[in-house]
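Step one of this worksheet: look at the structure below.
Heads up, one of the protein chains got dropped from this complex, but the rest are sitting where they should.
Read from first to last, the chains carry the letters A, B, C and D; within each, the first residue is number 1.
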Amino acid sequence: MLRFAVRRLLQMVGVLLVLSFLVFVWLRSLPGGPVSALLGERQTEARREALEQALGLDQPLPVQYLRFMQRAFRGDFGVSTQVLPGEDALDIFLTRLPATLELSFFALVIAIALGIPLGYLAARRKGTALDTTTVISSLVGVAVPVFFTAFLLKYFFAVEWNLLPVSGRQSIGLDATRVTGLFVLDGILTREWDAAWDALKHLVLPSVALATIPFAVVFRITRASVLDVLDEDYVRTAEAKGLTARVIRGRHVLRNAMLPVVTTVGLQVGALLSGAVLTETVFSWRGVGQALAEGFLQKDYPVLQVLIMAAAAIYVLVNLLVDITYALIDPRIRTR
Amino acid sequence: MTSETPQPPPQRTSYADRRKQRLDALAAASADEEGGVSLILSAWRRLRRNPVFLVGLAITVTFVVLALVAPWLAPYDPAARPLLDDIRPQSNPVPGPEPGHPLGGDDKGRDLLSRLLVGSQQTLMVGVLATLFGLLGGVTLGTIAGAFAGWADSLVMRIVDVMLSIPSLLLAFTIAALASSPSQWTLIVAIATVQVPIFARLLRGSMLGQRASDHVLAARSLGVKPHAIVFRHMLPNALGPVIVQATLVLAVAIIDAAALSFLGLGNPDDRRPEWGQMLGAAQPYLGQEPHLAFYPAACIIVVALGFTLMGESLREALDPKTRR
Amino acid sequence: MSGSTGLDQARGARTAAQGEVLVEVRDLEVHFPIKSGIVFDRTVGHVRAVDGVDLTIHRGETYGLVGESGCGKSTLGKAILNLEPPTAGSVVFDGVDIASLKGEALRTERKRFQMVFQDPMSSLDPRQTVEALLLEGMRAHGLDTDKAATHARLRELMSAVGLPPSGLKKYPHEFSGGQRQRIGIARALSVGPDLIVADEPVSALDVSIQAQVINLLQDLQDELGLTYLVVAHDLAVVRHISNRIGVMYLGGLVEESEAGELYDVPLHPYTRALMSAVPVPDPTLEDTREQILLTGDLPSPAHPPTGCRFHTRCPWRQETRCDTERPELRVVQVDGASSGHRVACHFAEQIAAGEIQRHEVEPELELEGFGGPDGPPTPPEAYIAP
Amino acid sequence: AATLASCAESERDGDGGSGGGDDGTFVFGAAGAPEMFDPYYATDGETFRITRQMFEGLLGIEPGSAEVVPELATEWTSDEEGTEWTFTLRDDVTFHDGEPFNAEAVCYNFERMFDQNDAGQVAGEYWGYVMGAYANDPENSLYQGCEATDEFEAVISISRPTSGFPTMLTLESLSMQSPKALEEGDANGIASEGEGFSFPAYADAPVGTGPFTFGEYDEANGSITLARNDDYWGDAAQVSEIVFRVIPDESTRRQELEAGSINGYDLPNPVDWAGLEEDGNSVEIRDPFNILYLGLNPEANPQLEDLRVRKAIYHALNREQLVQTQLPEGAAVATQFMPDTVSGYNTELEPYAYDPDEAKRLLAEAGAEGMTLNFAYPTEVSRPYMPDPQKIYEALRTDLEAVGIKVKVSTASWNGGYLDNVSGEPGKYDAYILGWTGDYDSAYNFIGTFFGNLKDNDFGTDVMPWGKQLADDLKAADAIVDEDERGAAWEEINRQIMEEYLPGLPISHSPPALVVGPGVDGVIPSPLTAEEFDTVTVGGE
């Protein structure tokens, strides 16, 4: 087990190293780039050259990469050129991370809390109206562009009915103590209940919007996997033992059906990160996704580089954790 | 084939006699001299009765046909701006329906209906080409990995690992965002790239399955040349799940294209409309003129649904577990 | 024209040479590496699927191989055809050492030895018509030069296995299990082999169909003078079709004998137990016969027991030799046992003579290697990238 | 407004019914995060909007116009040559940190701006732009020195007379900052790091003299809070607090305004103007102070060297229609390269008529029928002079194609190479859409920027026979000390540019707007988009 983890961890480091090189070379081989980003409208050729020299961008690529790696090993990944000029790119990631974590966590909770029970029900009632409706609506949910969903959600819940805030993470003027950067948790930790409640209200719409895709996936995989398990001989054995429906559902069906769901949930972290780019943009959610979107548009390469690498690292790491969890909960792997 | 004349109880007869007996019986059993029914055909026969598949198929076919005939069907050139003079940025930014323009125009005075119709062409093209390129790349990599074990396999799978380590849409964003001159090809390439590792891994998996299968072993033992084994036996059989996946990916590709366009990473040239792009362009009007976003969104949803329904039922039909 | 097709020619050539040695297997070993490692895979052990097998197959005979699941029968069969490259040992086929052949040389040689598989469905490419399947081997060996002759040969092949020619245009899934197995046999015949290795050719079939295929195999042998190596776990089937039988246990042959004699005078304790375990459709016999019930399961071929591989389950196990010294296959002097009857048991004579009595065996629990995946499965790709 | 109050204000403050007058919070929706808070290094409007509330320059701008008025300096005079300027300063001003504002402080500021390290020289964009050089290259610098001749009198010398001085002192970048804070915060300690600059601590804690002081920047929530400066030398601000909330998405800003959780935002989409007004908001339209033009580059396409071709293209454009259908109300067809509010505007010029036939004739005459233009427009950008570049391009393209010009389109994103390609030497595009928003009231800030630099300008005028002449004329006019004389010179140059040279095609001026919610009063829209919020009140039905 430990071996498995170490092995995967080493693999991960390798993958990330290669990725860092690819991203570095790729970013630098594109037009535009930091210089144009920094200069803006008032640029001239002379200023351009001066800047390139000042930044060492006139050096050959391998030299630049080596310098980058040297600095990277010291934890210095360069500073933002556009998103938050002058700010350490890694700091940007770190300050933005809690927001994205909070959002993704709630989205995942929603996706799981809805996806698994509905998936189970749909599988149990395969072919009925309930099944068809849920399947189709999950597909529709995936196909509706996030900004459209978000617009509707905001329009009705925030503007028309005034139930929830439109965007942002916290009401203006609310003087809340920050501990972890996860606002809801902070509110709870410091017992500033109004702050926690306020943060929670801000979370609802974006996390619902972000949850659509993971929900659909969790729902579908649960349904498929429950259908598979229902066909399994051991469920028939359990039935033959005369066990109660509850025991069969919980101990025999769901427990086994959850195994593939666990892996899927890990893979959903990728979807969450991708989705965060859109969701955070439309909800002015100051998270990693929004920084990514800004980085893309403003060609802030140092920030992009850090964020892409970090996203990859998180993704790979989470999946590593998921695999380990899986191995822990599946005795067939655990007891090898 | 009723045994009018009861056969004598079996006894030791000559080989020739018995062979003749068997032949007679079998010839009668399979009297039809027609050619056989391939797996695909028999899957189709099953699918033909599956309402989910039929709905998906109907949607898909409708839109494909629409895409093909759209240029003739569309009342206006999608790039022409017949309603331009009606536009006033404040009072009338988006011309409403009027005779000859049942859905009105867009914010550049172009006929919305025509754009929607012709949009099916571009949208499907982006979807199909992205999927095709993704498939091509994935199949190439997957074939290399699956056909040659050893270092070629390891190398390919490491490449795939690297590609997979970036969340898919994020990778697409990156590619599209960093393109030097954005066009619909950027979009296609971005989406295709994302699909490559997925197809590659899928294909490799099923190629490995094929590799270990008895019929490939049989071909080997027959002395069939290695390349023929790969291309005649392994690849065609391994391709099944990949094709099914491709149908599903088509839907995803169309949705992803919309997401990219939303982020402003799509094709800036909108003379040949594409739904994702129309949707992205409708963003500023969400508040005042939501129909501008609604129509393309609805089209995307329906088409994506069509492909997904088709893909899912195909998957089910080809899945040996559900086959009875 | 049709009178002098390949099948007939081959028949003429072969019937002449009955009795000569066709295949000579010496010290054959197939070990599968068990890999593991933190960064790079290292080989940490071997599954000794086939672990030192000697056998000889004569032209025109049927050699049967029986044994429990996992004892290495299939691997041995494949290794003989070099479909599974042997780790050590030689397989001399008609004077050529196939085990050392590689690449094109091996490929061209393949037309002389063919295989028939257990699962008639999975061993036929579902996407090819029967005609394509049959033609393929002929193409690969340049046997399809003349269109008309090829056509005739295809029909002949079909009729040889008792299928109507109309079947050529069909796909494997349109046939019943028995018919599919016939197609598999026809495919093996298509290149005119001398030897056919049949790996459990009937065990996937219903009893009534099984009999049809067994008869077919025998008929074809009669007619074409084929040599068979039949692998099966059903002792009755093997005994029915084989001239000689080898009994395998955990990667090695424990007994080899003429078919009838094996039943009449089983020498190895394992053979006895195996024989007594086969249920017979005769209530009277069933009620009276004495069963030798083995305890425990087949040990893992990754960690085979020392000495005699069977000693952990052997009811005649002796304190000495059994767990230290691996017995060789040898001819023993026992009543009724002929000179072709070899057994790998230190105490075969004593057991046959009743000098050693059966005793209870405490089952040893095998707690390894009963399957289970290596890592978490990946869910369907569609769910990975929505 | 009830909802507004409850959302926009601290919930902890209890009931948010701050009914009126001189208190309350003004919440403004910003489209982007500020770069940092030192206006000297800042380059973008989002940053300036914030620093403007905290900093003041020697000279100011009359709210609602582009006119220069006294601010920290009460008066200024120059010597004969126009190279020595004496500024009399206010004597009642202290910085937010309590430091006195005096001539020493002024000179400290100028020296600080002048004396920049390598990184600072690239980052201090506006100084470089208006002053030309830094302390390490004093020959080329307009700024020559500053002397505190009295406690409240400072003399600034410049190398040559120019129309831009002292108007340029209204630039936000040249605002006065507390010397002590600059010193302590190591304000000039900018360094290049990787591919960007890292800013010193000062940039996070700015100290000025304005009506608002820096509160805090809550990065996690994307909000910047400024507090009223109760010791302000002028009239204290009406609201006690301004909060800038970063809301990058346009439709979200609008929804926030509708939900009452912000009180205003800049550059509302023209499409929304009517709807916003209907909902009780007020859309404040500023006078246009910008120019949108079609740049032509004869270096990239020699056919453009022919004046007839350039005129033909101009006649081909239906600018009336473009302005009416693509630009917000208040936009106007341009007759020259500057808006009419700038002195030196030539009122006698008439717009080139939309005349496709004439265009075709001219093209035929020049032998350029069916010519191909490599035409470019930027993506991922929206500027006051071009709310939607793509739409403008669309319109222009249609017109050009109508007279038989083939259009080959190129695009690049604003930061992703578009500007590089336009400004490169030589530029990559034959024709491109670009524009300019004036920094202050100066003709040279417009046409001088465009054509004053012969070697390195976007119009490739160095290959034109008159290119040098034009550049020289511009410099000469700029150096005229007498204002009326100078105005006449500008008018003449404008006429020449439009009638004889036509190096590019001015298209339009567009009014940018600002929207504030119900109950917000006192916003004075500025043509320079330089609103100061000290007069703003929030509340009241």
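Please note the rule applied: a contact is a pair of C-beta atoms (placed from the backbone, for glycine too) under 8 Å apart; a residue touches a chain by one contact, two chains touch by 3 or more.
FYI, contacts and distances are computed from a predicted model.
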Q.
Name the omitted chain as UniProt records it, choosing among "Monovalent cation/H(+) antiporter subunit G", "Hydrogenase expression/formation protein HypE", "Succinate dehydrogenase" or "ABC transporter ATP-binding protein".
A. "ABC transporter ATP-binding protein"
Q: Looking beyond the chains shown, say which of C:P120, C:G137 or C:G178 touches the absent one.
A: C:G178
Q) Hey, which of C:E319, C:D335 or C:E362 is the one touching the hidden chain? A) C:E362
Q: Check each of C:G103, C:P281 or C:G354 against the chain that is not shown and name the one that touches it.
A: C:P281
**Q.** Candidate in contact with the missing chain, chosen from C:I34, C:A132 or C:A211
**A.** C:A211
Q: Out of A:L259, A:V288 or A:A312, point to the residue that touches the absent chain in the complete complex.
A: A:L259
Q) Given the full complex, what residues of chain C touch the hidden partner chain? A) 68-69, 176-179, 206-212, 214-215, 218, 233-237, 239-241, 259-260, 263, 273-288, 291, 293-295, 297-298, 362-367, 370-372
(Q) List every residue of chain A that touches the chain not included in the displayed model. (A) 127, 232-234, 236-245, 247, 251-252, 255-256, 259, 329-332, 335
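In this section, only the chains that are shown with their structure count from here on.
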Q: Report, in whole Å, the distance between the mean C-alpha point of chain B and the mean C-alpha point of chain D.
A: 50
Q.
Suppose each chain is reduced to the average of its Cα coordinates; what separation in Å results between chain C and chain D?
A. 87
(Q) Using Cα averages as centroids, what's the distance between chain B and chain C in whole Å? (A) 44
Q) Among the residues of chain B, which are close enough to touch at least two other chains? A) 168, 178, 180, 264, 283, 286
Q) What parts of chain C, by residue number, touch at least two of the other chains? A) 378, 380, 384-386
**Q.** Complex contact set, residues of chain A against chain D
**A.** 30-34, 36-48, 50-51, 54-57, 68, 71, 76-86, 88-89, 95, 98-99, 151, 154-155, 158-159, 162, 165-175, 178, 181, 183, 194, 198, 281-284, 286, 290, 293-294, 297-299, 301-302
(Q) Can you tell me which positions in chain D touch chain A when the two form their complex? (A) 3, 7-13, 25, 27, 32-33, 35-36, 43-44, 118-119, 121-123, 125, 128-129, 190, 192-199, 203, 219-223, 241, 243, 245-249, 251-252, 255-256, 258-259, 261, 380, 412-413, 415-417, 419-421, 423-425, 436, 453, 456
Q: Would you mind writing out the residues of chain B in touch with chain C in their complex?
A: 15, 18-19, 22-23, 26-27, 29-39, 42, 168, 194-195, 198, 201-202, 213-215, 217-225, 228, 232-233, 236-237, 245, 248-249, 252, 311, 315
